[in-house]
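The complex is shown incomplete by one protein chain, all other protein chains being positioned as in the whole.
In this document, chain identifiers A, B and C correspond to the written order of the chains, with residue numbering beginning at 1 in each.
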Amino acid sequence: MNFQFSEEAEALRDEARKFLAAESGREKARAVMNGDATHDAALWSRIAELGWTGLRIPEAHGGLGLSVLELCVLAEEVGRALSPVPFTSSVLMATELLMASGHEATQAAWLPKLADGSAIGTVAWMEGDATRPDGTPKLSCSGDRLTGAKLPVADGLAADFAIVTARGEAGALVIALVDLSATGVSRSACDTVDLVRKSAKIVFSDAPCTVLARADEAERLRARHLQGTAVLLAFEGLGSADAAMEMAVDYAKERVAFGRRIGGYQAVKHRCADMYIKNQLARSHAYYGAWALLTGAPELALAAAGARVAAIDALQFAAEENVQLHGGIGFTWESDCQFFYRRGRLLALNLGSRTFWSDQLVRALEQRNTDLAA
Amino acid sequence: MNFQFSEEAEALRDEARKFLAAESGREKARAVMNGDATHDAALWSRIAELGWTGLRIPEAHGGLGLSVLELCVLAEEVGRALSPVPFTSSVLMATELLMASGHEATQAAWLPKLADGSAIGTVAWMEGDATRPDGTPKLSCSGDRLTGAKLPVADGLAADFAIVTARGEAGALVIALVDLSATGVSRSACDTVDLVRKSAKIVFSDAPCTVLARADEAERLRARHLQGTAVLLAFEGLGSADAAMEMAVDYAKERVAFGRRIGGYQAVKHRCADMYIKNQLARSHAYYGAWALLTGAPELALAAAGARVAAIDALQFAAEENVQLHGGIGFTWESDCQFFYRRGRLLALNLGSRTFWSDQLVRALEQRNTDLAA
Amino acid sequence: MDFEDTAEEAAYRTAVREWLAANAAEYKTPYEGDVDLVVRGKAWQAKKYAAGYVGITWPKALGGQGGTPMQQIIFNQEESKYWVPAGIYAIGLGMCIPTVFTHGRPEIIQRYVPVAMKGEEIWCQLFSEPAAGSDLAGIRTKAERDGDGWVINGQKVWTSGAHRADYGIIVTRTDPTQPKHKGLTMFIINMRAPGVEVRPIKQMAGASEFNEVFFTDVRIADDHRLGDVGDGWRVSLTTLMNERLAVGGKPTNSPDAHSLIELARAIDAEEGNMLEQSHVRQKIADVYIQDRGISLTRMRTMSAISSGRTPGPESSISKVVVAKLMQDMGSFAGDMAESAGLLVGEDASSLPHLDALRQGYFWSAGLRIAGGTDEILRNIIAERVLGLPGDIRPDKSVPFNELHKVVS
Partner (left out) sequence: MDFEDTAEEAAYRTAVREWLAANAAEYKTPYEGDVDLVVRGKAWQAKKYAAGYVGITWPKALGGQGGTPMQQIIFNQEESKYWVPAGIYAIGLGMCIPTVFTHGRPEIIQRYVPVAMKGEEIWCQLFSEPAAGSDLAGIRTKAERDGDGWVINGQKVWTSGAHRADYGIIVTRTDPTQPKHKGLTMFIINMRAPGVEVRPIKQMAGASEFNEVFFTDVRIADDHRLGDVGDGWRVSLTTLMNERLAVGGKPTNSPDAHSLIELARAIDAEEGNMLEQSHVRQKIADVYIQDRGISLTRMRTMSAISSGRTPGPESSISKVVVAKLMQDMGSFAGDMAESAGLLVGEDASSLPHLDALRQGYFWSAGLRIAGGTDEILRNIIAERVLGLPGDIRPDKSVPFNELHKVVS
């Protein structure tokens, strides 16, 4: 029984947490929120120097070639720090999807730049409507040309390329990579509930792209990408949820009302206990997802859905009750509470809602029942 | 604005509460639970003497001819006392359904006996499976003969007649009254989660019955009966919920742990506040239901569903947390907590679940939207 | 049982409706011009005052109408059908002026009450402080005797409308050697006086409805004291009793079960639309039970008022239910809308009610706190309504300036 991270991964966590505590305090997130920059470029450079941008990229392409477990550790720590860098979009999503695509020419073109941080990628599947992540996109792909729009695209203003989902011939799914500096691509800022992670609306007018996968192959690639991303974003959410809980607990230990620290009131302390419970459940499900991702186990569909739903629940609860425990001050612009409150909404919706994933979860349970019966 | 009971109705409430407090303490419920009697016959006689059994029955048939508002008041008070008498089955359900049927001959035969308490009626629509109250029964009605079974039938052992739902020619709904002493009727005790309100399984083998309504008329009668009963049972549940809350609050004021009365701990006091909140919401919805029932307002479908769902929620919460607040003693056979815990389940399922009624509620909201648009 | 007015109420309602039809026609639609809210507000208040619709329940001796609470409710109901600029007087006439005329000296009442009723002066309420939120008696703002008057130093926070207020009522600590509820004193303060500085507080959702107010050597004459020296806690209860009534419900036109129905119907599901999904229907029913349950509860309260009885404690449940409900509705609506639930501003989705529901997700986080947190309200219900024991209060009999010694 070894349902825990290796000592090496835990060492990476310690290093990452120290680095981010020193270099990525929440004032960095605030600066990006209040400013015009798409992200904290200096911090991003430091992160690239540490090799985090190329953590999973093969050494042949300039990366460290480490396992997905190390990536989970970093996802959690970056989530904990709310670092205003395109780590989720570029490292957790675009890099992983590009590597999974098996499209060697494109990998050779972009992976080295991703590894050294000189390029930023993103994944653009949303189209501003209420479709779910497994739906058919409206963006059309004819030959190697894209026409339509994607929004919101996280880090879409900072990104050098986007991997998009599109509708190809006969309505078949296409997954394609677009150089965002190409002709026919125009971008504008697009506001979302999360003010730290800047998003874009990207409009494609007969824009050139490289098709990475089509039809059944694209469906398989997307399904696998959704599951893998669900696990990685669960770690990110878990990190944020733990940070929100710690913020609430710290305040409850300091704030005095009616002659007592408010953490002594059961209404407050039991709420904190409930945060802890939800975060622990989320952690256990996230670990299960990491194991399934690492081993390619058939349980991945179930584990990924469980990790995502538990992480969404944990972060939303911690974020809402963190404001509540802070009282009036927690509702101000100057308080850090809003970062978690907003991030909670972002993580709840940026890869399909908890409703979507709960349904996926039950599908996986049904499937497992069928497998057991067969 | 007069969204409250009349002074006359409140006077009846005071009288009823005093009478039941004196004559129907919870030890009466316990005696019936632990004994073989189907109900407390002495208490039932006293209730009949007070005229409660004929409250709504026209004076021509020996009743008091009062309004449904007075019946709501009594439903609440009998629910509060957990009186072990067939009030719900006979007065709230069978009498009301018989009166609504418009079947004068049958009314002439039974209403006087119902009024003076010499006859007990019940309504039998459940068939032991998971069908909903608006489903098609399996009990078959051919001509004036019934074949099949109904279970559980509340107070089915004590009842003199049952009004049943059945499947008639071409699958059309039939509502019929059966004299339970007739040939072809056999009854046996049938255990349910509620140990105070005794139930029966009733088997019909070509048993004679009087058809009260068929097909569309029966559907209308059933729909109206379900809505009216939903309101009346909401009052019953509200009475039980208030009694459970009061039991919990009284205990929380007495029980000492760690040097304080446990009602001083926020975990306990806030739970009591939540009971109060749910009970107040349930009361408001029940009153709305009473108003709709009284006035025959088109809002009845909505108000009845709201009353039922709110009452189920209130009683279940109060019943569960009443056990919890009592600690170990609340989980014993000797504690009265179990009455509410069991009654909560009974009232949640004896007329269609909260799921069924939530769906009905949204249908009514959709309908109202349509009406407003038209 | 009915939902009808009594004959007297119906007559009053008719009169109000006719007056509004004649005088409020310009407010039939939201205002789209660029005249200052204060200017528009003053004009409307003057009209109301002239017609006898200000201080409806107040004694005639004070310039009020000596009317019934039901008349006030009827006027509010009818007025709320228009987009009138009445909000800037809510705190002043709802909370401050009743405190002034209950505890002020005759010449002070004469000076301030009629002017406030006409709308010529706007008031704010200066109670909360950074270290005194739920525990209001923990305030630190000092008032020190100086000759015939007083000198104020300190800071208030969460002061609605301080930036446009002419006067405020302020609770101060005049004797820190007394236990916290003793040693407080209430004053009327001139918000334009030297040493008063108002700074807006930007909220999480971006708006600035509240302010911080700083006081540096602000002078107040002793005749502007409300109640006795050291009696400020009791005086403040007059104000707070009125606040609980004011902060009760949700804003008019905020989302309800029908908003979710229309949103759900507009979103495609695998088959049909989201309104056909049973989890959506169950949630809508939950919302209806709570939201409609609160409005029906309010009708019970109004019935009691209408029949001249004292309302029961049932109205205490309103805010604690509504605030959390709005938060839950907001996140549920977002989940239904999937990625569209993320969008704000120019690119926001046009799905019906989605924007209002998302905004509700943000302001409900504040509503759960303002005017008594969820936790304080549950304490109040448990203690005052159900009679359960109060929290243990280590601070009750300790001198204020030694409180730090007892904190556990």
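Here is the rule we go by: a contact is a pair of C-beta atoms (placed from the backbone, for glycine too) under 8 Å apart; a residue touches a chain by one contact, two chains touch by 3 or more.
Note that the structure is predicted; figures quoted are calculated from it, not measured.
> From the list B:55, B:81 or B:323, which touches the chain that is not on show?
B:323
> Out of A:50, A:272 or A:300, which touches the unshown chain?
Of the candidates A:50, A:272 or A:300, A:272 is in touch with the missing chain.
> Tell me, which residues in subunit B touch the chain that this view leaves out?
126-132, 151-152, 190-194, 199, 201, 256-261, 264-265, 267-268, 316, 320, 323-324, 327-335, 337-338, 341, 345-346, 348-350, 352-356
> Contacts of subunit C with the missing chain: which residues?
Residues of subunit C in contact with the hidden chain: 277-282, 389, 392, 394, 408.
> Take the complete complex as the reference. Which residues in subunit A touch the chain that isn't displayed?
Spelled out for subunit A, the touching residues are 1-6, 69, 249, 252-253, 260-261, 263-264, 266, 268-270, 272-274, 276-277, 280-285, 287-288, 290-291, 294-295, 305-306, 309-310, 313, 355, 357-359, 361-362, 365-366, 369.
Methods note: only the chains that are shown with their structure count from here on.
> Using mean Cα positions as chain centres, tell me which chain lies farthest from subunit B.
Farthest chain from subunit B, going by C-alpha centroids: A.
> At what distance in angstrom does the C-alpha mean of subunit B lie from that of subunit A?
Centre-to-centre distance between subunit A and subunit B: 52 Å.
> Determine the centre-to-centre distance between subunit A and subunit C, using the mean Cα coordinates as centres, and give it in whole Å.
Taking the average C-alpha coordinate of subunit A and of subunit C, the gap between them is 40 Å.
> Could you say which residues in subunit B touch two or more other chains, in rising order?
Subunit B, residues with two or more chain partners: 266, 270.
> What are the residue numbers in subunit C that touch two or more other chains?
375, 378, 391
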